[in-house]
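Let me begin by presenting the structure, written as structure tokens, before commenting on it.
Complex shown without one protein chain; remaining protein chains in place.
A and B are the chain letters, set down in written order, and residue numbers restart from 1 in every chain.
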């Protein structure tokens, strides 16, 4: 259950660097590549109209995606452009997918292309401002992308899953607040006057701040459809205003989470962290990325086992506690989008 | 096809040492752990009532099994005991499974808990007497547990599968005798005045006995429902009475086999050997365990290929020869138990 008339992250630019990429997104097999005269990103069905080979196993030449089996050259527009010794005018065309390269990601619209509007891609200030640095990665996870939304909209799990890095008892001892604003859902938690957990103590030090004093810590998760969860996180020396403290008293960051459904029970998880302190420090970016990569890998086992349980116990209802409100409200937004799509089928056959 | 209102071996104590264990038993996903004030073994459905996480990925605290996702503490009685910042009174409960720790094993009753009676766990003298030593292990095998019962109730296969260790031509040259006594089935074979095969020659030497003279060898398999096969095995210097020979003339042991169904076509195989010579010799226990582990691993490939054949040739009937009588009679006992269960459904809904 996922909306298709919306933008998802398909891949990162390094994944199509010098070669096409084959990836299943929302059930669609897609070949993504840099084509056309300027190397603009393009995406077509990963199926050669000649004999059904996977176009993504081929290569790009003269702006077309050349099939690695018999040389059919597929244009970015889904029309076969040429094939040695053949006239391709009557060849069947491939479905194409709107794709946009922006903010360090390749975005894809897997549904009705006629509805794609790139102004709907959310603005990501941290991706364009020199005041920010970003590092991230990708995991393939065998669970419904909505289980990951639940996970990120309820950070209580940090106490348990991420003990020793970002988890601490104060998290689940602090009340959580969820609010809905149109299609956006916010879940926030504030922990004042506590000891910074190891990850944040290191961030304070990296930012040239004392890590031995008490801090005010905050976590504000924001869900935006279809599957983006951006989390304002950080610590400030206690009593300076917490999330609103001046820059010199805090270490703040945005946890970035873009989940892209692969199938009903698997997804691509693009994770990362943007920070607005010491953005020029590439070693710091690398070490934060490694730390986060390790921490986020701890969720995999938990979520994949949860997915198996959900399938194995189809009759058991899950609870919806106050801490789950973020995930519950996010799913309502999604349900509404999916229903709308079903009521307004594609303007042309897919 | 397996009875559920009966005791199976769920695991060994070392498997729940300091951490819970998740295991599928008779189609039920179970989390087994040491809980309560005294660390008594407990077993509950491996499903957190909160969001369906696998409880077995959590940890034990204050006698409860704490979910490693959001901290729900599950009591040994299947009732959620607590959860940070939550009132758990109205939470749904988990199914629990009667479990008993005895004889160096954790026993589980996967069926109707109201019928569980721990006096039905068979007495294992070798597990409690200081005159005996035991060593064993666990294999996961992708075949119906009844194929393993067949295997153990017809030791003819030793000649072929275990050539060079416990197999020898005299086995299938000796007549086999099967008798049924209530729910127990016995298959026995006596081989008099033969050369001891390598495994038993080593046992004689370990017991301080001459291994170059002829011996009388015996194998008496006993099936007890639901899936226990204990085999009296050994050799005595020829002419001293064989199985009844005085201790100083023989090396005797019990092969221990507890099969626990996982699914219809897979099971957990707890194997081991109890011996009543040199019980204090831990090195001997270890070396016998290693030898047996190697020998018993030879059955895996054969049984898993047999299982695939049974599934691939659904219309072919298997033969029931005299050597198969042990397995055939054991299956009759099981069929009777299963039929009885179907005629007397659980006293309360599972």
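Here, contacts are C-beta pairs under 8 Å (C-beta built on N, C-alpha and C of every residue); 3 or more make two chains touch, one makes a residue touch a chain.
Everything numeric here is computed off the predicted structure, so don't read it as measured data.
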Note = Among listed residues A:49, A:291 or A:327, the absent chain is touched only by A:49
Option touching the unshown chain, where B:156, B:187, B:219 or B:330 are the choices = B:156
Ask   = Which residue numbers on chain A touch the omitted chain?
value = 29, 46-47, 49-54, 57-58, 66-71, 84-86, 91-92
Note = It is residues of chain B that touch the chain not shown, namely 150, 154, 156-157, 159-161, 172-173, 175, 301-302, 305-306, 308-310, 312-313, 316-319, 321-324
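We take it that only the chains that are shown with their structure count from here on.
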Ask   = In degrees and to the nearest 5, what turn takes the CA positions of chain A onto those of chain B?
value = 120
Intercentroid distance (Cα basis), chain B paired with chain A, Å = 47
